[in-house]
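Could you have a look at this structure, given as structure tokens, before my questions?
The complex appears here without one of its protein chains, the remainder shown in place.
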Amino acid sequence: MQADRISLGQFLSLRSGGKRVNTADALTYLYLTIGTILMFGPVLWLVASSFKTQAGLVKYPPPLLPYQQVQVEVEGYDEPLPLFAVTQEDGSARELAQVRRVGIEAQMVDPADPDAERIKINIRQREPVEEVKLAWENYLDPLVELENFDFFTYLKNSLLVTSIATAITLIINSMAAFALSKYRFKGRDAIFVLFISTLMIPITVILVPVFLVITSIGWKNNLWGVIIPGAATPTGIFLLRQYMLTIPDELLDAARIDGGSEWHIYWRIILPLARPALAVLAIFSVMWRWNDFLWPLIVLSQNDYFTLQVGLNAFQGELQIQWHYVLAMTVVTLLPITLVFAFLQRFITTGIATTGMK
Amino acid sequence: MRRIMAVLLILAVLLSAVPAFSQDMVELRIRWYDDGNEGEVLRDLLDRFEADNPDISVEIDTVPYRAILENLPLDLAAGEGPDMARVTDLGGLAEYYLDMTPYLSDADYWEENFGPFLNWKRLPGDDSSIPGFMTQLTITGPFINRTLFEQAGVDVPSDMSDSVTWDEWAAASVEVAEALEIPYPMAMDRSGHRFAGPAISSGAMYFDDMGHPTVMDEGFRDMAERFVNWHLDGTMHPEMWPLSEGYAGANEEFANAELVFYMSGSWQVGQFSEQIGDAFDWQTVPNPCGPGGCTGMPGGAALVGIASTEHPQEVARVMEYLAQQEVLGEFAARTLFIPAHAGLSASGVDFDTDLQLAKDSLGVFVGQVGTLEQIAFDLQAYGFNRAVFDATRDRLTQAMVGELTIDEAIDRIQDDVDTALAEQG
Partner (left out) sequence: MSASPPQVIQPKPATRLLGFVDPLTRPALLLLVSAVDRVLTPIQRRVGIDKMGYFFVLPNLLIFGIFVLFPMLLNFYYAMTGGTKLFPQDRPFVGLDNFATLFDCENFTQPNSCQEDLFWRGIFNTIIYVIFQVSGIVFFSLITALVLNRRIIARGFFRSVFFYPVLLSPVVVALIWKWVLQYEGVLNGIIEILGGESKRWLLDPNWAMFWVVFVSVWALMGFYTLILLAGLQSIPPELYEASSIDGANGWQDFRFVTMPLLMPTMFVVLVLSLIRAVQMFDQIFVLTGGGPGTRTQLMVQYIYTTGFSNQIQLFGLSAAASMVLGVSLLILTLLQLRLGNQSSLA
């Protein structure tokens, strides 16, 4: 763990300290490799699966890539026929198109010679010929075709909820954390303990009372009903307070001597200094709001107000789940949040290094 | 960091420009869920309705099924319900339904065509209200993969006899699976409703003399024991019941020809047409028999008007349109749903599929209606049947993994149901 304080510039010149590759490095890269496969493999697989057809999704064992059976146009047939690799009695293999199947017997035709007599074989002798083919319809149907799935409305609502909620969460949680870490007022510790312990109660277990509160203030089918109740997060207050405790009081006193108001101190000193912790909270809040499902499902019941998570879960019926749509839309919802993360993550690490703060 | 906040604020301001909404017409909302394409078909039909009735617009709010089961009752109790809803807890929510009788131009048409199913949606003691109609009737029953039977050289039991028992099916399925080295001889949907058919066939009464639900009889115990043991000895798919919450199906296994016999129901036909097509011969067979009969369970979903609507007259107009024989017939044909409409049952529906397997299968299900036992209808009409079904499902699952013995499980089912009903009062 030696000499890890490197700026962004040094980062590019790896091992510029002149050390040679040692056991620690080898272990590091071994860990990273295994970790990458384990952490990211499943995600890639999710993306690949989203391109599989309905039939392809239920296939065992699950193929890595989205395959579809090759269909060939055969002269004399209106519809394209499925292509099979057939192992004949004599052991020779050839590719034939299937005209129809009756019981365990398949009637095949040679696509190159459609007029020849049909060949009858046992279905155990044939294997479908497959090619990699992406089922774009999984994406296009919900985005364009399906009238009951209004993707762009849901997207707008999700963006609204996530952005407003995150802005509010950052502001009010940082204000509370500031107060709880830098002021001595009566009841401060009591408020802190109350915040942390009661906010630990997941909304899942007090659903019904909160539902009643929401309906009595008229926030049913109102995005504020989704945004506000979760804005006071214990995670945020706790994280920010712990971080702000490390900001030296001398800084605040200096600003006060210069005549800065408390609000000025909060806005000009505390917020910029708490940037790394705020970035962590921002990521947390964005991710949580974007993926939130149980609570929006209770507040929202009209599709003009649905968020993406509520909308895409509507592909889950009583007796069927339309997985091909669920997966494709899941991948679509992952894109914006991935971008947000890519944008925010640099604040976390560069922020701290440059201020030299803790 | 403040920059981020600023950006978020700007984004919020930009996005919050909500389009104004015209108030000239009556807007009705349907709380709906989708298993397949039925929402799209309904939208089509409603578009036509709206074209002819410019003063009404109907909005479909498609929610996850879970929201129909769990959130809709809360909304209804809080007076926040929609104008219409597609529901499956038919009797359980009956207190919230709109009686459309005064608003209908021809109430007799409804009695005539939907008569047998109207009482599923009524409170006990009510024999006249017209709250809505069934979007589909479902019949539970088994599917088999006939191609596997042929490949294994095993005779299909139902070809030779009209009353095949559950044990005979189990034996035949195991024989096929062993011959072809297929992992799962049998599977049943994870649902107390699915289990009820076989249980009634083996003699379960489900109600005592007072009409109170009970599972404390030999018939129920007999099927429960058989069923749990089938999970232990590998006759039935060992993971489906123990490792799920709520409903689970075996569509994947069946579609992959890894399952010989699948106890499910008529709603699967549309799915199998998509997932299997004619890759092998799948077929519906009559429900297996026992001392209590050869019954499956009827079921289905209904579209109902909600009493708290501000526009009962318009709701009735929409419902009247959708309930017409012609319109309902088109709905059934395009969704491959079995209609619950006397006129359509008589005339038959020309289902919109090229697949003979699908047509045959639907035919068998329609034919099963006549073989259903009265207990099955009574159970379906019972308002709190889901409490019985869910307890059955969850407690039998515990018996399968050894947390409870079969007798303990049955006691717990009864206890769960009694406790809930006592609170209900």
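Worth a mention:
For clarity, chains are labelled A and B in written order, and residue numbers in each chain start from 1.
By definition in this document, a contact is a pair of C-beta atoms (placed from the backbone, for glycine too) under 8 Å apart; a residue touches a chain by one contact, two chains touch by 3 or more.
Because the structure is predicted, anything quoted here is derived from the model rather than measured.
For the omitted chain, the shown partners it touches in the full complex are A, B.
Of the options A:I164, A:L239 or A:L300, the residue whose C-beta touches the omitted chain is A:L239.
Contact residues of chain B toward the unshown chain are 2-3, 6-7, 9-10, 66, 69-70, 73-74, 77-78, 89, 92, 183, 238-239, 242-246, 248, 384, 386-387, 390, 397-398, 400-404, 408, 412, 420-421, 423-425.
Chain A meets the missing chain through residues 1-6, 11, 14-15, 17, 24-25, 28-29, 31-32, 35-36, 38-40, 42-43, 45-46, 49, 60-62, 171-173, 175-176, 178-180, 182-185, 188, 191, 193-202, 204-210, 212-213, 228-229, 231-232, 234-235, 237-239, 242, 245-246, 248, 250-251, 256, 261-264, 266-269, 272-273, 276-277, 280, 283-284, 287, 291, 293-294, 309, 313, 330, 334, 337-338, 341-342, 345-346, 348-349, 352-353, 355-358.
By our rule, only the chains that are shown with their structure count from here on.
Contacts from chain A toward chain B in the complex involve residues 54-55, 58-60, 100-101, 103-104, 123-124, 146-149, 156, 159-160, 163-164, 166-167, 170-171, 208, 211-212, 215, 220, 267, 271-272, 274-275, 278-279, 282, 297-298, 301-303, 310, 313-320, 322, 344, 347, 351. Within the complex formed with chain A, the chain B residues making contact are 1-2, 4-5, 8-9, 11-12, 15-16, 29, 31-36, 39-40, 43, 59-68, 71, 74-75, 78, 80, 82, 88, 146-147, 150-151, 189, 247, 249, 251-253, 255-256, 258, 265, 267-268, 271, 274-281, 301.
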